[in-house]
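Every protein chain but one is kept in place in this view of the complex.
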Amino acid sequence: MTDTLDAAAPTQERRGMWTSAYATFVGTWQIGTYFWIAVVLISVGLTFVLDRWSEVDSSVADGILGSAPIFLGVMGIVVPLAMLPLHLAGGATRRSFVRGIVVAGVGLGLTFGLAGALGMLVESVVLDALGWSATAESSALYDSSGDFLGIWLSWGLSSTAFFLGGTAIAVGYYRWGGVRGTAFLVPVVALVVGGETVLGGGVYSVAIDAAVGDDVVPAVAAVLIALAAVATLAALVHRALRDIPLNPSATATC
Amino acid sequence: MFDGPEPIYIQIAEQIRAQILSGDLPEEAQVMSTTQYATTFRINPATAAKAFAILVDEGVLEKRRGLGMFVAAGAHERLLEEHRAAYLEKVFRPAVEQADLLGIPRSELVSYLTSSPATTEGTPR
Partner (left out) sequence: MTTPYGAQLTDVTVRYGKGDPALDGATFAIRPGTVTGLLGRNGAGKSTALALLASLRRPTSGTVLVDGQDPFENAVVMAGVQLVRESGDVLRDTSVKETLGYYSELRPTWDTDLAESLLDQFEVSREQRPDRLSRGKQSALGCVIGLASRAPLTIFDETYLGMDAPSRYAFYDALLEDYTAHPRTVVVSSHLIDEVERLFEDVVVLHHGKTLLAETADTVRDRAVSLVGPTSAVTKLADGRRTLSTRSLGGTTQITLEGVLEPAELSLARDAGVEVARVSLQDLFIHLTQETVR
């Protein structure tokens, strides 16, 4: 090894950030690959079943591929907390860890969003070719009928928000326990659900669209609001992690 | 190994002196390095280094730059001189005192000494 500890602090911070970002991104995608295989199989299977006994008049994949943000939320709960002790024991700072998690969250959002948008694109092409018409449920930005960029952006931002939200919740409980952890959870959930809804996804947007119309929030504003939600979630992750003490390990004798 | 009441480095130094005296470590011979000593006896290298430092001070060992630690020329003779002096004081005198205590006459000690066979080659001076 030719490197020495003369390396300045910024070098170390960068090293820590990219190491945690890479490990989080790759680790999540390793499991994520199984997720995508599963959702594609389910989508295809369900499409055939519906075609056989019913009628395909809207996207089948929408609801299934759309669970990607939820999956990332779970990964956000599991992966960073599993890596934190290793990161600190490896002599890297919490600061670099937070940055790495945020970078990974953005990367995961972009790639999961892209995968989802591609899935939707493929489905609409297939449905078109078979002469089935998928009607749009429609919302401001996100439209299951096949606005590729819209779906990518919408699912991508939601995915990042879910991932960071999952991390914030997990770290909050790890650090503060039941009561304060739950108090910390409230704004996190509000930001995640709010961001998703304003982007036109999630369980509430259909109802809200029905009540107030789906063009209330212009697309650009929706994206900006979602970006602000993601930034706030990143700040909450930072808040929970920036000076987190590692609990004494359960097996150690102290 | 090294269970005596003295600090370990003193015991190590004593052990090396004994090896030189007995001829197991001839003059000019290389002695184990600090590292070898540390790993062989599972002791802290600083402890071994301390023992070596004492022996270098005494002129028993000499450090050759880049080569290691060697038994100094004349070390055997010097140790022999020291131990001879110490022998009379520390071993022989208590033995004589003990003999006095037990009522063994000096003449009997002398005749024992002159009649007992030498245990090593060479004659006592």
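Here the chain labels run A and B in written order, and each chain numbers its own residues starting at 1.
Note that a residue touches a chain if its C-beta (ideal position, glycine included) is under 8 Å from a C-beta of that chain, and two chains touch if they have at least 3 such contacts.
Owing to the predicted nature of the structure, the values given are computational and were not obtained by experimental measurement.
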Worksheet entry | Missing-chain contacts mapped onto chain B | 2-9, 34-35, 38-39, 41-47, 94
Worksheet, complete the sentence: Across the whole complex, the chain not displayed is touched by chain A residues 1, 3-5, 7-10, 12-13, 15-16, 18-19, 22-23, 27, 30, 82-83, 85-96, 242-243, 245-246, 248-254
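Just so it is clear, only the chains that are shown with their structure count from here on.
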Discussion item. I'd like the Å distance between the centres of chain A and chain B, where a centre is the mean of that chain's Cα atoms.
Written reply: 75
